[in-house]
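For this depiction, one protein chain was excluded, whereas all remaining protein chains were kept in their positions.
Just so it is clear, A, B and C label the chains in written order, and each chain counts residues from 1 on its own.
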Amino acid sequence: MLESRATIGPYWDEPLPDDEHLARQVEHGREEHLMLDARPPAELNQLTLARMRQTGPRFWIALAGLGALTLAFFIAWAIQIVSGLGITGLNRSVMWGPYIANLIYFIGIGHAGTFISAALRLMRMDFRRPIARAAETITLFGLACAALFPIIHVGRIWKLFYMLPIPNQRDLWPNFRSALFWDMMAITTYLIGSTLFMYVALIPDLAMARDHMTGWRRKLYSALSLGWRGTEGEWHRLEVVSNLLSFVIIPVMFSVHTGVSWNLSMAIQPGWHSAIFGPFFVVGALYSGVAAVILVMIIVRKTMRFGYFMREEHFNAMGIFLLILTLTWIYFYFAEWITNWYGNLPLEKAVQAMLTGPLAPLFYLMLFCNIVVPLGTLWSRRVRTSLPAMLVIGILIQVGMYIERVLIVSGSLSRNELPFNWVNYTPHWPEVTVTLGTLAFLGLLYMVYTRFVPIIPVWEVYEGQAMQGSRRVGRAVMSTRTEVH
Amino acid sequence: MADFLLLGLFDNVETTADVVDEVRALGVPDEQMTVMSHVPYSSKIFARKPVRLWFLPFVLGGAALGALVAFFLTYGTSYLYPIEVGGQGLNPVPPTAIIYFEMISLFSMLGAFAGFLLQNRFPILTRRMYDERISDGYIGLEVCAPLAVAEQVVTVFEAHHARVIKREDAAAFKPQGIRHLLFWGAVGTGGLVAVLVPLLLSYDIVRVPWINKMDDTVVVRAQEGPRLAAPVGAVPVQGPVFIAGEPATAPLPASEVSLQRGQMLYGTNCAMCHGLQGDRAGAEVGKYFPEIPQSLGARAAILSDQDLFRVIRLGRNRMPGLAENLSPGETWDIVNYVRSLGE
Amino acid sequence: MAEEQSNGHKWTMIVDADKCTGCQACVVACHAENNVPVSSEDEVIRGRAMHWMRIERYWEGEYPNVKARFLPVFCQQCGNAPCEPVCPVYASYHSTEENINIQVYNRCVGTRYCGNNCPYRVRIFNFWAPRFDAPLEQQLNPDVTVRSPGVMEKCTFCIQRIRRGREQANIEGRPLEDGEIIPACAQACPTDALVFGDKWDENSRVAQMVPSERQFKLLENLGTEPAVYYLKGGETHVGE
Partner (left out) sequence: MTHLTRRDFLKVSAAGTATAILAGCAQETERWVALEPYVRAPEEQLAGIPNWYASTCRMCPAGCGIIVRVMNGRAVKIEGNPEHPVNRGKLCARGQSGLQLLYNPDRVTGAVRQGERGSRKFEPLAWNEAINTLYEKLDAADQAVAIWTGSATSGHLCDLFARYAGAVGAPAPLRYDLTSALNSVGALAAANNALFGQATLPGYTLAQADVIFSFGADFLGAWLSATGFGVEFGQFRSQRFGKRGLLVQFEPKMSITGAKADRWVPVQPGAEALVAGALLRIIADEGFGGAERAGLAAALAGEVDLDAAAAACDVPLADLVALARAFAEAERPVAIPGGALAGASNGVAAVTAVQALNALAGSSGLGFTPALPTALAAPGWSSYAEVQALVERMSAGQVRLLLVHGANPVYDLPPGSGIADALAQVETIISFNPLVDETSALADYILPDRTYLEGWGYEVVQPAFRGLPVVSSQQPVVGPFHDVRPTGDVLLTAARGIPAAAAALPWTDEVAFIREQITALPKGASGGDDDEVRWARFQQHGGWWPEAAPESAAPELAAQGTLDVAGAAFDGEAAQYPYYLHLFPSVLLGDGRGASLPWLQGAPDPLTTVSWQTWVEINPTTAQALGVDHGDVVRVESPHGAVEVPVYVFPGIRPDTVAIPLGQGHSDLGRYARERGSHALHLVGAALDDVGANLAWSSARVRVTKLDKKQALARLESTIDPGEDIHVPF
């Protein structure tokens, strides 16, 4: 407890106070908080790297399953390219279907990752430390999968390069007035940005891996870690560049999903043409995104046995975050709904009538997943900290948000200005296969990735642990936080 | 005189800081020392000069570049390819703003990253003094000193129970300037290729047979075969004479020129049957065909222009059609000439 | 903006709803002229019937005072077309010469954004490769492309005829005459419910019909400034 002693000897073997009442408090604190429960770095390194190399039979089975689904996805896609989009359920009024919904959905789940690590980093929230990378990874692969969908969706994929702004013999340039082009730009920016952001934070851990690995992995990691030694200068610049990137990437993140929503709201289509869509979609994205991060945390913790790193406190914090987002999302959805409802314009009403009429099952399922369940449960700490509960809630929210996207895209389209042309939409096998297959693909990428990079940003954990100490205040032991940087 | 590189590993901040002080006391300047750690300890913890940073120029430069790119994508393209859509005008502001935002963000991020790499001289391509245990929590202190001082530094290290002490001749660690040049050169060339190859494609210099189902159309286009025979004896709307777009009802004006041409053509084509004056006079062949009119002029008088025209081109009874020998214009010349023949 | 006169033409169609008998002559004429494939029964059931022009039928009232109204709908060639700006590859753009909305099949990559953004739903997507059982392809019009699968297509006001007509006029060095250029649909219409012409030529038929008090534009409130004007169906009442 003596400040002087805290700095003598490494931070991880802080001795317990003599007074055992206080000692119990300290120990309790260590069980509670990862940041107080400092361990020797060597141990943490070994823990992380060991999990990185472990591949049991369960791993291989899962891998095979996901691989099979992914294969199905690519086959379905090939068939669609050869025989034309006719095999999908789209029709002359509903020309956009689940493919666009998937684009929105995958960008959505990709959203939270960077947000969590960037925003929380800027806000110096310590609970981000062990989960930051797991989250960023979702962003990376979520975006990658999302970027597939504009490609899957178009009618003449072999002419897709017309959309790229490269000089060509046709003297043609893409149309910067098209929302699709904005979207393309935004996704590219975000993809590059979050890749850089993630890579920068990855360098010290890659160096760590380099130091403990042998053979080809060592070669790989020494190449990737760019010769990192951890000098003051390197550390300092790392901190600064991460902050810079976080700073820029947050508005970019907003722009990405706004751009996606503008694909819809720029069109004068009843049910789409609404100014609230930008923020509404951003919130929706964060909502499904955070839920996705929680799911990943649970899976990673279970399969890789990272109980030490991902503790109740983290799930609790994320749960609270999710609760806040639930409320925000409800607010936006309600705002959008009541505006259309009160305005009482025939077509908007027709769209709502369709949601509460023929599409009622989906619609109410969506409300149940997105509103009833989270609101009903997340207020309780017991739920927030129970993994199975969070697993269920997370999955339900994914389902709910996906339905919401489909309803907005295909649902609205099936109603338009001339009632003569109203056509309902039902998906056919390609849409289903492709959607599931892409989910599997995402999982596949994630699994493989966790076996190549430390999914826990170990250095951030050290940093936090080095910062956190405990000091006595009166009769109690309080955790203290000292900026080592 | 040769310098030496020393590396000592210590297990906590306090000791390291002390060592730093003492080594400094030995007259080793700060620049010759480097602290390495597994945690971002800032320099002031070891009472060392703060690290200098040069991020601003990189970020701003990136942003400026981004603005340029955005300018090209908006005003540039709409200048190169002016085209009206939806009555929006060529350069509407809101879309432009979006493109600017995205491009500036993208390139400033790239700038920041470039700054990070360059300031750290990443990637480090030569050997550096380092010990793997640093990432396991030890704090390394690298000192570069001439032989004499090095001895004393080592004693200082030992005095503070350094876990490891490495000492090597500084000459063993080469500067990496050249290699960096090569490296970035390679990266640059790679980038260049990455730009050029798509251009080869997009300019059809390298042809990839893209599937273009619109080119091999099933439509029978102009001049495509197999040609089908025209209906025999049918008369198109254009008139009895099979010349599309050539009305049989608009003769050339009977100008001097036309008449002269007509006379010439008549001489070569008609005279051998009808006689030079249309009176069968001296018409060798004509002899054998009594039905040839005595006076072509008189006969022509009762026929309309287009009937004459048609008869000349398609022939009549035993008179052969001359369509293959005469252009429409020439035929009209003959019509005029025949009209000019007296009764 | 669509109204500022340039040296071009403002091709315009007038649809007299009072005269349209819904006899489908225009529809078939359009199929014949523009190589529009015929969609099979299943495709129609799946809501994918391919017609560049369709005659919408709306019921009014109940038996016995029931009325059926016919509304021929085809591309309205909007002045401010919603389908144009959304296309990322300029496949759909505005011709400054004919002042109509043009679809360049060769540029189209098939994002189908224009289709969503068309409030009239007159843009047709080639979900399959067009099929013409041999030798039906012998009939195809060489002036018109056969669109490949994955391409958006729509009514063009028979632009191939507009072009031919203008080139012919140029060759003969004279201005275009009214009624010289007629799209296939208007050409076929038995009751003359479709009238086509250049609105900027004061003494063309359309220019004289546009001011009619029966005139209205479809979905006028959207401000798309269509180049197609409709004339309301009238009614003559019997007895007192």
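Just so we're on the same page, contacts are C-beta pairs under 8 Å (C-beta built on N, C-alpha and C of every residue); 3 or more make two chains touch, one makes a residue touch a chain.
What you see is a predicted model, and the numbers here were worked out from it, not measured in a lab.
J.: Where does the absent chain make contact, in terms of the chains shown?
T.: It touches the following shown chains in the full complex: A, B, C.
J.: Touching the absent chain in the whole complex: find that residue among C:64, C:173 or C:211.
T.: Of all options in C:64, C:173 or C:211, contact with the hidden chain holds for C:64.
J.: Even though one chain is hidden, which residues of subunit C still touch it in the full complex?
T.: Residues of subunit C in touch with the missing chain: 16-19, 21-25, 27-29, 31-34, 38-41, 44-45, 49, 51, 54-60, 62-64, 66-71, 95, 97-98, 102-107, 133-136, 138-145, 156, 159-160, 163, 184, 187-193, 216, 218-219, 230, 232-240.
J.: Since one chain isn't shown, list which residues of subunit B touch it in the complete complex.
T.: Missing-chain contacts on subunit B: residues 80-81, 83, 204, 207, 209-210, 212, 214-245, 302, 304, 307, 310, 316, 323.
J.: For subunit A, which positions touch the chain that isn't shown here?
T.: Where subunit A meets the chain not shown: residues 170-171, 346-347, 349-350, 353, 414, 417-424.
Everything that follows uses one rule, which is that only the chains that are shown with their structure count from here on.
J.: Please tell me whether A-B or B-C has the greater number of C-beta pairs in contact.
T.: A-B
J.: Give, as an integer number of Å, the spacing between the C-alpha centres of subunit C and subunit A.
T.: Comparing mean C-alpha positions, subunit C is 47 Å from subunit A.
J.: Counting in whole Å, what is the centre-to-centre distance of subunit B and subunit C, each centre being its mean C-alpha position?
T.: From the centre of subunit B to the centre of subunit C is 34 Å.
J.: Of all residues in subunit C, which are in touch with two or more distinct other chains?
T.: Within subunit C, the residues that touch at least two other chains are 82, 85, 87, 90, 129, 148-149, 151.
J.: Would you pick out the residues of subunit B that each touch at least 2 other chains?
T.: 81, 85-86, 88, 212
J.: Which part of subunit C faces subunit B closely enough to touch in the complex?
T.: That would be residues 1-2, 35, 79-85, 87, 90, 92-94, 96, 105-106, 129, 132, 137-138, 140-142, 144-149, 151, 225 of subunit C.
J.: For the complex, give me every residue of subunit C touching subunit A.
T.: My answer: residues 43, 46-50, 54, 56-58, 71, 73, 82, 85-90, 107-113, 115-117, 119-121, 124-129, 148-152, 219, 222.
J.: Provide the residue numbers of subunit B that touch subunit A in the complex, in ascending order.
T.: 11-14, 34-43, 45-46, 48, 50-51, 53, 55, 59, 73-74, 77-78, 80-81, 85-86, 88, 92, 95-96, 98-99, 101-103, 105-106, 108-110, 112-113, 115-117, 119-120, 122-125, 128, 130, 132-137, 140, 198-199, 201-204, 210-212
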